[in-house]
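Every protein chain except one is present and positioned as in the full complex.
Order of writing sets the labels: A and B. Residues in every chain begin at 1.
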Amino acid sequence: MLTDTLLFYFFAAVTLGGGILTVTRKSAVHSAIALIASLLGVAGLFLLQQAEFLFAVQIVLYVGGVMVLFLFVIMLVNLDQAARERQFNKQWWLALACVLAVGAEVMYFLKKGAAAFRLAPSPAAATPGGPGNTQAIADVLFSEYLLPFEVASLLLLVAVVGSVIMAKKRI
Amino acid sequence: MNFLDSIWLIPLFPLAGAVVMLLLGRKLDPQVKAGHGPAPLKAVVSLLCPGTVLTSFVLSVGAVAQLAGLPEKVHQVVQFTWLAGLPFTAQNGGMARFAADWGFLLDPLSSVMILVVTGISFVIHVYSIGYMGHEGGYYRFFGYLNLFVFFMLMLVLANNYVLMFVGWEGVGLCSYLLIGFWFHKKSAADAGKKAFIVNRIGDAGFLLGLLLMFAVFGTARFLDVNQALASGRFTEETAGFGVLSAMALLLFIGATGKSAQFPLYVWLPDAMEGPTPVSALIHAATMVTAGVYMVARSNALFRLAPETSTIVAVVGAFTAILAASIALVQNDIKRVLAYSTISQLGYMFMACGVGAYWVAIFHLYTHAFFKALLFLGSGSVIHAMSGEQDMRRMGGLKDKIPITHGTMLVGTLAIAGIPGLAGFFSKDEILWQTFSNGATAVYVVGIITAGMTAFYMWRLMAMTFYGASRADAKVAAHIHESPRVMTVPLMVLAAGSILAGWIGVPKLWSALPDAFRAFEHWLAPALGAEQAQAAAEHAAGTEWLAMGLSVAVACLGIFVAWHFYQRRPEKADAVRRAAGPVYTTLLNKWYVDEIYDFLLVNGLAKGGGSALVSFDNRVVDGGVNGAGWLTRLSSTLSIWWDTWIIDGFVRLFSFSVKLSSYPVRILQTGSVQAYALVFVLGAVMIFGYYLTR
Partner (left out) sequence: MLHPITTLHYLVLSAALLLIGTAGVLARRNIVIILMSIELILNAVNINLIAFSRYFHSVNGQIFAIFVITVAVAEAAVGLGILIALFRNKETVQADEIELLKW
């Protein structure tokens, strides 16, 4: 119990801290590193919620794929000039205000409905050797959610083609 | 045949003749068809037009004969109501209606008139066949002449003043057309214009009198008016000038214009520009007598207006002596006769003025004979003299044109008033009536004028027929008697001049039976016989004296003329030179025409002309310019309206769109982040909504 709590707070701090750093750093590389940290924090949180498959996917895909891609692009695009310029645009104060307003409202909602979420999640009945999280996901994914799965693959295909075309010098 | 009910045929025949001439005349004109056989076609005109008048004469005789058989010698036939107007309140308090009939009244007065008109017209038509035979416009002449007879008959047969006025105007029109028959001659055209215009002035008076009559009586029919006057509602206006006197005076002004009395006589001498038959018919026998007829017809009215009657007598007398004085020295044969006509018309009005209406009509009737005779005779003389009209170039025609001479002698003696001929009876009766009714001044004027009449008429005879011939050699060679178609009418009229007077002999000649006074008795129902009674009160001796005086004066006049123009012609020149300025004044007609010209014609023409010019420039052109200015003004307004209001609306729309686009445009920053911010703002708002719900 205690471990869970501590781990939660640790991973939460990493996530949020990484997020804040991402948003505020001048150098894009720094932001990317901070984002990686944040994503790792999220992965940890997944693990705490006993979503092991997603934990793995998060690290492999997000950190190992998306962030690498980001870093490649950062390197490709010369951002030194951008780092010397003003970082925040003219509407940052309005943006902050709105965000804080939304935050306030959301917090209010959550506080109002807090009673509904008091129940601590019961520990999952994990039988060793039995079907694990991955198994459970696979069971549902390829039976019930087969169509979205195929569509997702199509989406990925489109994304691949699109990004290649976008990035080409001459089409 | 019932002539009385077919009175409408009497004017119809001449009208038909005129219409035929109007429509087909050109084809019948000998001048138009010069070359191929015009004679039979000309004969159509020659037979048709006099024929229509003869038919009217026959119908008139029949109608009068039947009238004589009626117990009440009045026959009125109303064909239809011609002008129907709105009702109005007449002065007599009753409701009246301005209505005029197309109706005919045959009573003793109009019967005399139709016989005179148709009879004399027929004779003159026959004469014209010869006189106008070689003239162009033959058919036009006869057409106009027939038209004139039609209008004259309408005038005398009308049963109301309005229809009479139609005839009145119609004869004026025909007079204009016939005076200006040779319209290519400027003097003739001007004379026609003068006649019409001067007539018009009189007609204004007539119309006013007519309207006043409607206002007072509510009707214009003769019989109704007479009835109203006799009803006792109106009294004799001895105390001064009342509404009846005014009415009578206005009607008399009309008569002055038509019958050539002072001051509207100036057209008649100029009217001699027309052909001689026209002068004979219109300006001697018929048209000019229309005024006398009208006054006689209105005798009931004039009897109740003694002031106006006095004016009538005075004007008549003054005109008579004025015209006679001018006639003393005129050299144109037709001018002498014209002034003589004016003078004799003055006599007729003298008679009307003293109330002796039947005598005026009697003189009208006898005068028609001898004046027509004199005019036609002068026409014969002119025809013989190849168009010469100046008596100074005539003379010694007695043996060369005997029939003309003989008939004209009869006419001269008649007009001078020699006993036994027609003129004596009528003129003498007039003089007696003026004397016996106490109008002594008028009587004196009448006597003097009678002497002058005899003088100038014999002067005419002397200068024309007697003595040595002063004619041009070429003219003298052509002198010939007129053809029978012209001399027979002269003889007929001469017979009339002798015999016509014998139906109106004075009562003084008691030896003669009453049949010889038939004229007076015949007219008595229409014109009233009281005046005749008044005349009889004087002693017979006075009357014989007066009669003798008038005869003596006539003989004196003839003697003086004979002395100066036949026995000692050179003395005439001496007298002329001695009289000098007097002579010149008389020769120039007392300069009346010149005075009129100066006062009225030029004054009106010049002043009126410049007034009209300035009127045209200011008012008429001003109106046009004003309309133009208004149009420009309205167009300017339109432009302004269109530019500022209409276009303004459109521009307002576009402007408001542009105006409203400014704030909206700001939203289009092109910055994606701004759009994203709006998303978040929306989220805030939605959450806020759920928050407050």
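Heads up, the rule we're going with is that a contact is a pair of C-beta atoms (placed from the backbone, for glycine too) under 8 Å apart; a residue touches a chain by one contact, two chains touch by 3 or more.
These numbers were taken from a predicted model, which means no experiment stands behind them.
Trainee: Pick out the residues on chain B that sit against the missing chain.
Mentor: Chain B touches the missing chain through residues 665-666, 668-673, 676-677, 680.
Trainee: Going by the touch rule given at the top, which residues of chain A touch the chain that is not shown?
Mentor: Chain A touches the chain not shown through residues 1-2, 4-5, 8, 12, 15-16, 19-20, 22-23, 25, 28, 31-32, 35, 38-39, 42, 45-46, 49-51, 53-54, 57-58, 61-62, 65-66, 69-70, 73-74, 76-77, 79, 82, 85-92, 95-96, 98-100, 102-103, 106-107, 110, 114, 117-122, 124, 133, 136-137, 140-141, 145, 148, 152, 155-156, 158-160, 162-167, 169.
The rule is short, and it goes like this: only the chains that are shown with their structure count from here on.
Trainee: Just give me the whole-number Å value for how far the CA centre of chain A lies from that of chain B.
Mentor: About 132 Å, centre to centre.
Trainee: Spell out the residues on chain A that touch chain B in their complex, using ranges where they run on.
Mentor: Spelled out, the residues of chain A in touch with chain B are 89, 91, 94-95, 98-99, 101-102, 105-106, 108-109.
Trainee: What residues on chain B touch chain A, complex-wise?
Mentor: Spelled out, the residues of chain B in touch with chain A are 671, 673-674, 677, 680-681, 683-684, 687-688, 690-691.
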